[in-house]
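Complex shown without one protein chain; remaining protein chains in place.
The block that comes next holds chain A.
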């Protein structure tokens, strides 16, 4: 077989396949002869598996892995589809036309045509199907017919190795991608893909079965590369040999992925063998012939092929790294997966946990790499690893090999201080992916919903031993990379399928029974009727035959179009109302001018044209209303000076349709700065202005952008200067400083939330503006706080402009409510973030967007949960900017375990930190900072580690070593970061009250990746990078955050996700400074004069670098702050305080922190 062209080359044909992220699921039902999957009681670690039907002995149904690609590709036209195919696109169409899911089934397939159907199901979701024509092109020499003929396929597998691989590839492919995290042998996989045409596509990433603990992402699916083919033949023969080979070989080796785990070989082998054996033992050729089984056939093939060689020889040993692997590996996720998958998974399992989090990640994994689920569709292969049978094996091995990590603490009698080798301490790698791989293919991506621990305790007593926060992070509108958009589904008149009792939305974990007439809710176990127009027969494996055409049954994240019963009023138009302070300080700082300019430039980009509505109100000591009636040529201004009882001077035209009144709006914006440029009024009547705005907006709701530059001084809601009283710190009154002074603001916030108004506060403080009070408005209305201390247009102007423009133009979900459902026996008890609870589990979000994440704590209500898995479903009901009511549903599952160690292994540091920091920040509103740091951060950490120590300390008495789980190795570091973060650090002198509160508000909305980079900023050496390196971010060498690393001869950049701090050493070569900053800035020593004209290489590279760094974090504009060494106090404040590992001013350093932790763990242990 000739090598197939790399998939990349084939994009038009197989768009999906090329995208690494898309995860097609692999074939659903597994091959014949597999044993029904039975949850084993022993192994708690089983991961949620797509429902399977126990009754059908022959197969187990795997859920198709969620198809991450937005586009659904129609199966080949010839294929017989279930008649119900909801969104068919003509087969000929390129995948690109993903969106229209709701189209009526274009093609009705005849059930009779087994051949096509048979392979169809196997194929990973839509993408797999190629139009017949496409096939040849994609892989030069593919045998078209094989797949179609069930009989042939089966026989072929068993007989010839070649065919075997082929079949494998198809079935397995999905796995391969899934296997990403695990070492996959590319070569093997590739081979299979080659043989079958259609199959090759399958190679989308399917997440490994076991992903739960590991953070590693699946490898990007790379289009199958030519080299693969050649490799195949080699590999096959090699396989048996390899078996013989001692473990020494690297199964993973072939995989290009940088997984460096020394996988315990045996485990992998064993598991593989098991899987193989099963498969081989029950090869049921017959199954292929029958149409219904067809889907299963693929998997079946896989196994057999596998089995032949495999049975005798465990897969793992497969020929050493195929030469191809290096080149191919990355490229071919899917294909590689086929063979390798089993191996890889087997291997990976053991190894996966430990190395997974920090170290494993390779650059290869895209940051957002497929979130997909680890379980691939192929049941058989996965089974070996994922399922009970295999699990115990790997567990045992793992236990021996590396159950935990330890850090040697030399805290002997000699040194009280307990010294630690600072260089040995764990630190995050640059490319760490921020999201763990999901534990099941049908899970939504971690960026949408992430549990702090991917294995949940099954009893209250176990939960009580888990001292870290137990809960989840929900980010329903997280920005998805291209090609991974959430599919939109329209059920039309039939209504959305939901559970009658618990109102859960239909999801991939629901089990269909009674031949498809009923479905069992996975949350509450209620049997629901399936509406007649949603009915679809089940195949022999108990899965619906149309699973692959219905994203809601195959993917963890979907978006439903909500019919009229989900509306209490007609969908609102996007409303933007600007409440602008025009008092003296606002004019003086230049805020007004920039705000107005930015608004003007964004008018055309406001979402929701032509329904968008807009309005303005300005205020100083009086309120200025503007009539923007479209018939006027100039806006009409009305001044209301009655602050006690503000009224609307006119009922209409204060809020107008932008498209109709655009010229008037522009005229207003043009004249606003000049109208007030001589305003000397320093008063600020915030309260009355807010009340007036409320009257204007209460009809529709919408977004209120509130620009404020001084302390409210008139009317209701006036505030006192209270931020400078440092005597309050350390007393019981300290927390009250961080709470609103006047209940007016809370009441106002509640009213705003009730009327669907979201407040985004832009505060410009020359002096104290009491963010604690003003920010409350945003806190309860799902808004956001922006703060520009000492605003100066030339310094922060760009930041303000960017952030205001983003606020105005980013896609926004209006009048939204968010509810997270979970199965019986547990519930979310506390929520943290910016929102208001409308009922105990319903978050009201008047306007929410992609920059807001929420965290919640989970509580177990029942002492013992008997189910295997816990399911969670977050549903965000909202109105899109174009006036459509939609429901975005993310479903996730996690296994329930009875073993604490399992929990530790599956812990997710990012989510834990998120929840922990929000709990700490909220408790800072009611208790002193000292107490917060002690109780909410440090003592939790200590208790968790002590518990872990108790688990293993006895068996492995390692004196002088701190034992911690691999998954949590970075937790102490991040906790230290939290301990020192702006919001919680020190006392009065360490941060002004406003800055502290701004940090608090910001941290209450930010997503996990942003939080982690804030807690432990990325630092690297800038001058070397700019002079020698290319401007590729990946080449950056991340440095530990300690001032020892700051070399006076160099320049360093610290990126904390909020700003860039550039530290220039005192003996930094002058010519470098000049190139970087321009000669003027260097001579005058005033960095404000720095110019980045890009007229030399350094400057050019610097600009590129900033651009690419900023593009990774679009939520905020990261401003550059230059600091010269020794420039106090600026250096201390900007740089030294960010040196998390240092110990400035009485704070602990990283090494001390660890030895402190060690001592405390030991103390009562």
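General observations
FYI, contacts are C-beta pairs under 8 Å (C-beta built on N, C-alpha and C of every residue); 3 or more make two chains touch, one makes a residue touch a chain; residues count from 1.
Note that in this section contacts and distances are computed from a predicted model.
Of "Glutaredoxin-related protein 5, mitochondrial", "Cornichon", "Protein DOM34 homolog" or "RING-type E3 ubiquitin transferase", only "Cornichon" is the UniProt protein name of the chain excluded from the display.
Here one chain is not drawn; of A:629, A:722 or A:838, the residue touching it is A:838. Of the listed positions A:747, A:1096 or A:1113, the one in contact with the omitted chain in the full complex is A:747. Among A:534, A:676 or A:780, only A:780 touches the chain left out of the display.
Residue positions on chain A in contact with the hidden chain: 743, 746-747, 749-750, 753-754, 776, 780, 830, 836-840, 842, in rising order.
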